[in-house]
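Notes for the one structure printed next.
A single protein chain has been omitted from the complex, and every remaining protein chain is retained in its original position.
Each chain gets a letter, A and B, in the order it is written, and its residues are counted from 1.
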Amino acid sequence: MSQSATASSSTAPHYFVPQPSTWPIFGSFALFFMALGTTLWMNDVGWGKFMLIGGLCILFYMMFGWFGTVIGESEGGLYSKRVDISFRWSMGWFIFSEVMFFAAFFGVLFYMRVISVPDLGSLDSRLLWPEFTASWPVAGPGIRESFQTISAFGLPAINTMLLLASGVTITLAHWALLANNRPALVRWMVATIVLGTVFLFVQGYEYVHAWRDLNLQLDMGAYGATFFMLTGFHGFHVTIGTIMLIVITIRCAKGHFTPENHFGFEGVAWYWHFVDVVWLLLFVVVYAL
Amino acid sequence: MNLPHHPRIPSALAGIASLLLPAASFAQEAAGPAYQAASKYNLQPPVSEIASQIYDLHTLVLIFCAVIFVAVFSAMFYAIIYHRKSAGHEPAQFHENTTVEIVWTVVPFVILILMAWPATKTVIAMKDTSSPDLTIKATGYQWQWGYDYLKGEGDLKDVADGIAFYSALATSYEERTNVKPKDADYLLDVDNRLVVPVGKKVRILTTANDVLHAWWVPALGVKQDAIPGFIRDTWFKATAVGVYRGVCAELCGKEHGFMPIVVEVKSVEDFRAWAAERQKARTAGAGAAPAPAAAAPAAPAAAAPATPAVAAPVAPAAAAPAADVPARAATSVAARSASGG
Partner (left out) sequence: MQATHSHPAVHDHHAHAQPTGLMRWITTTNHKDIGTMYLWFSFTMFLVGGILALALRSELFQPGLQLVEPEVFNQLTTMHGVIMVFGAIMPAFVGFANWMIPLQIGAADMAFARMNNWSFWLLPPAALLLVISFFVPGGAAAGGWTLYPPLSVQMGPGMDLAIFALHILGASSIMGSINIVTTILNMRAPGMTLMKMPLFCWTWLITAYLLIAVMPVLAGAITMILTDRHFDTHFFNAAGGGDPVLFQHVFWFFGHPEVYIMILPAFGIVSEIIPAFARKPLFGYTSMVYATSSIAILSFIVWAHHMFTVGMPATAQLFFMYATMLIAVPTGVKVFNWVATMWKGSMTFETPMLFACGFIFVFTMGGFTGLILAITPIDIQLHDTYFVVAHFHYVLVAGSLFALFAGVYYWLPKWTGHMYNETLGKAHFWLSVIFFNITFFVQHFLGLAGMPRRVPDYALQFADFNMISTIGAFGFGITQLLFLYIVVSCIRGGEKAADKPWEGAQGLEWTVPSPAPHHTFETPPVVR
């Protein structure tokens, strides 16, 4: 990359510094209204949900606009190799922060199974909870209703296959991109999206089944809380990941990315693999064990 | 011992000074109206072996810290005075020395071990709640304590078992709002004291009815969180008769500062006499000191079925005590809230 004295006279500057932008302030308004709206709604002020929806609309507008600007800058050749490296570092660290978020919830599951539930069933706790025996799955000593769990080797196993398969298809898509095979790239990306979407539908079906038929709900003590929070946040991340996959696929169809330069694709692929790995952990720790 | 009001005396000197006192003064202070005689600069005079160990451990660590502090800052102040440009000192250029780095890593590490060694022994001793002579459950409520005498052993067998009562702040609302002058035990006075015998190992089980509380009596060296739905324990063995006062030590809402603990340590004979009187009143059903005992253990289990599946986010026994709160406690709680406190 040849540099000249002033950044403006080279096609890709030494390091691109964006011009002033209005996207961030839209994002701030969005999150403010989302926060206030949700608080109002949760505290039984009905119109809060409209404020939340309004905030979400502003957020989508901001996301669309900001990422659109970034895509334009990238396709416009403004990003040097060094910027590409910056993106790689940042995506990696972002995924690490997500790992830590899930780690907190896995930690909670561990604590409940290994520490608090056994403690509540211990000899000393007979004073407060005389009828409780510690086991797993369990709701808790103060919850009289019972529930059933979802067997790992039914739909969850299918979901595992779906996500693992999607990990394969996205890798195949990557190889197609590296070989500059555009039709195959798009095909494999679509396959990945389909697999991800089917996963979401299966999870949704499972949730309804759990809620209605198995009496497994969010308020069903330790099991209910950890089950829904872990799988729920995971499902949320799969949804975000699927949206990202759709955006990238559209970009692929439009001819974006080159075999040498396709960080946007790789970043989304990393995220997708991360989502897959979290599922594997979930499968083992929440469903199977 | 009352040091003169000199806020700048480093606590190290105060600690050392109080160490030089004859041990007898501890006992004397302990016997009197305890709080008035307490030192303003140090931990309260210890009235148990554990509290004593903690007191001494604190003094030891303080001395270590003070010595290191003086050494390091003597060097720093020396440099500030003599190695300044206005004194004509030219700057040296050295900027590393591996030997020195190793020395001032290893030496502090060794000093830490010297502190950790006695501390370890005390930690283990504090955890040993086995073979108590008397077991009492302390339940934290918003905003008072409830005591249940569960079990006595040996010569305390069946002496106090079954005694139960609430213990609420006795300081009047008028004192708190500055209408009346405050008496000496302001905010540290309760209606029903926890009475225990001297020289006996007392195991305190803590739990709570609603939110987190903590049972703390500094002179006895005990502090234990009271966690709703869980049983925790601690122990003490008082070495001197007297009255020892503590406070709730975990934020529990608006009256957190107003639910003190008063432990009255009596001789074994006086304790038996007190217990006998309470037992008579209890079995005669006079109801002067109503019993939360029946309510409290059952309450967590009882409350839950009333709201099937959707247990309230607050801890189990939330509903029960409202119904079970005896007239006495209800009056004091109502009086506080009625007067807008």
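In this section, a residue touches a chain if its C-beta (ideal position, glycine included) is under 8 Å from a C-beta of that chain, and two chains touch if they have at least 3 such contacts.
The structure displayed is predicted, hence computed values, not measured ones.
Visitor: Specify the residue from the set A:C57, A:L218 or A:I250 that touches the hidden chain.
Guide: Missing-chain contact among the listed residues: A:L218.
Visitor: For the chain not shown, which residue from A:G76, A:G204 or A:P259 touches it across the whole complex?
Guide: Answer from the full complex: A:G76 touches the omitted chain.
Visitor: Among A:Y61, A:F94, A:W211 or A:W270, exactly one should touch the missing chain; which is it?
Guide: Touching the chain that is not displayed is residue A:F94.
Visitor: In the full complex, which bits of subunit B touch the chain not displayed? Write them out.
Guide: Counting over the whole complex, subunit B touches the hidden chain at residues 5, 7-8, 11, 35-36, 38-44, 50-51, 53-54, 57-58, 61-62, 65, 68-69, 72-73, 75-76, 79-80, 83-86, 89-97, 100-101, 104-105, 108-109, 112, 115-116, 119-120, 122-124, 126-127, 175-178, 182, 184-188, 210-212, 214, 216, 218, 221-225, 227-230, 232-233, 245-258, 300, 303-304, 310-311, 313-316, 340-341.
Visitor: Which parts of subunit A are in contact with the chain that was left out?
Guide: 3, 5-11, 13-25, 27-29, 31-32, 35-36, 38-39, 42-43, 66, 72-73, 76-78, 82, 85-86, 89-90, 93-94, 96-98, 100-101, 103-105, 107-108, 111-112, 115-117, 119-120, 128-129, 138-143, 218-225, 228-229
Note that in this section only the chains that are shown with their structure count from here on.
Visitor: Round to the nearest whole Å and give the separation of the Cα centres of subunit A and subunit B.
Guide: Those two chain centres are 46 Å apart.
Visitor: Of all residues in subunit B, which touch subunit A in the complex?
Guide: Result: residues 137, 205, 207, 229-231, 233, 297, 300-301, 303-305, 308-311, 316 of subunit B touch subunit A.
Visitor: List the residues on subunit A that touch subunit B in their complex, please.
Guide: Contact set of subunit A toward subunit B: 119-120, 124-125, 127-131, 140-145, 215, 217, 219-221.
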